[in-house]
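Working notes for the structure below.
Missing here: one protein chain of the complex. Every other protein chain is in place.
Each chain gets a letter, A and B, in the order it is written, and its residues are counted from 1.
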Amino acid sequence: MNNFAKVISEIREKKPIVYQITNTVTINDCANVTLAIGASPIMSFCEDELEDVLSFASALVINIGTMDKSMRKIVVKAGKIANKLGKPVILDPVGAGATQARKELVEKLLEKVKFAVIKGNVAEIKAIYGMKNESNRGVDSVESSDNIEEIAKELAIKYNCVIAATGKVDLVTDGKRVAKIENGDIVLGSVTGTGCMTGALIGSACGATEDYFTGAITMISTMGIAGEKAKLQGNGNGSFRQIIMDTVYQMNEEEFLNSAKIRVE
Amino acid sequence: MNNFAKVISEIREKKPIVYQITNTVTINDCANVTLAIGASPIMSFCEDELEDVLSFASALVINIGTMDKSMRKIVVKAGKIANKLGKPVILDPVGAGATQARKELVEKLLEKVKFAVIKGNVAEIKAIYGMKNESNRGVDSVESSDNIEEIAKELAIKYNCVIAATGKVDLVTDGKRVAKIENGDIVLGSVTGTGCMTGALIGSACGATEDYFTGAITMISTMGIAGEKAKLQGNGNGSFRQIIMDTVYQMNEEEFLNSAKIRVE
Partner (left out) sequence: MNNFAKVISEIREKKPIVYQITNTVTINDCANVTLAIGASPIMSFCEDELEDVLSFASALVINIGTMDKSMRKIVVKAGKIANKLGKPVILDPVGAGATQARKELVEKLLEKVKFAVIKGNVAEIKAIYGMKNESNRGVDSVESSDNIEEIAKELAIKYNCVIAATGKVDLVTDGKRVAKIENGDIVLGSVTGTGCMTGALIGSACGATEDYFTGAITMISTMGIAGEKAKLQGNGNGSFRQIIMDTVYQMNEEEFLNSAKIRVE
């Protein structure tokens, strides 16, 4: 477990700048959780400064939660610039399968941008899988299947990236190794943005270590531990949210080693 | 009071999806309060996915708090689609009378969209009344009058909807019945977005019950109870906000029956 715990110290030492093009619902929480883990957030939707911001950022997080016409243009462009500059790009394909517009945006992103990590819930990861296999399976049949592990591995190989599928048990794979994380609590679902915050944390890790697989696992486990603490100490989604943030702020190697539930296969 | 309390259980059982086109100031609070009451929020400003989102949403909330050119177009279109699909539409006409641009948007919405509930503070409801009666009364004279009950009833009949006018005593009417709610505390005014959150709660209720009159009353009373608890337990608008959220999260029929102050005439 030490290699996982070490990621936390690496973020706190390197303080990477994490550029996030994210949704307007949870943008404040994403900025605060980035600070909580010891990294430095930059949020901008300005096309004219993409190159300038990416020149000094260590990672780019693309979250399509409230995508619209102007954001669609910017995220593809930002992803391409980040690729050119060799900065890792993290994709949070919020609601990927829910609407046609989101499907098209995710397809375009997958076509134009090389990602370091794609993190979504099981439905979103399955939606990405369905997109590229529509002819023979369709989205619906994929949705109803339980083979998330196979799907995630296949996607990881296809896109040469780490796939993180969050759910009751979270799963992270680089196409060869598969990690299962059993931290977390159902109260995480009652606070808006805990998924987005996990994406921001993964961006923070990828800005500090090149081992994206280990980074993604550590951050998903960290958010899960925060959810467990929120459940124990909170009274509702107002206090849950505050405890989640405080727990991430206080996270260190010792605390992590005491609480993380990770199996790598 | 049991019919009011039952609305809370109905929301928690049906978990309606509430599509909210709302302002960027309080969008996070609106999402969290929707989760707190047991419904599921979707926020999107993307014109291309209005139909897709409305096809699976149970209600639409339109809040014009930070309306601009692009939002003006989207809310009218979204309202018309929701009407076509038979989904209830809730209007929160923030600052309706404050600027010419808002007046024009509200007029257009009232002309093009059929609303289930219009909820505003007394000034906003009076502004709507003034709009449609400019020739003989003007906005100013209406503003200074105290006849909110008559005005709300008249508007409810005219627009065939429920009108909720929040104030020291909150008033809800469907044109025949009038409910007065005496929950709440002045501290609600010190937390930004408590009005918007009330709109999100009413959207949640309307997504779970077709009795919009009862739904609106229950939700306004719920927010009022949360404000009373915030006043008792909080130290300022930081903690007030958290207690409001936690109180809504914990609200159930028993708690509601103990605290609600509602008179129906």
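Some points to look at:
As a convention for this text, a contact is a pair of C-beta atoms (placed from the backbone, for glycine too) under 8 Å apart; a residue touches a chain by one contact, two chains touch by 3 or more.
Because the structure is predicted, anything quoted here is derived from the model rather than measured.
The omitted chain makes contact with just one of the residues B:Val76, B:Ala101 or B:Ala123: B:Ala101. Here the missing chain is touched by one residue of A:Val7, A:Ala36 or A:Ala165, and it is A:Ala36. Contact with the omitted chain, checked across A:Ser44, A:Asn235 or A:Ser259, is made by A:Ser44. Note that of B:Gly120, B:Gly193 or B:Gly215, the residue touching the chain absent from this view is B:Gly193. Listed here are the chain A residues that touch the chain not shown: 24, 27-28, 31-32, 35-36, 41-49, 52-53, 56, 70, 241-250.
In the full complex, chain B makes contact with the omitted chain through residues 23-26, 28-29, 65-69, 95, 98-102, 189-193, 234-239, 241-242.
Note that in this section only the chains that are shown with their structure count from here on.
A rotation of 120° superposes the C-alpha trace of chain A on that of chain B, rounded to the nearest 5. Inter-chain centre distance (chain A to chain B, centres taken as mean C-alpha positions): 34 Å.
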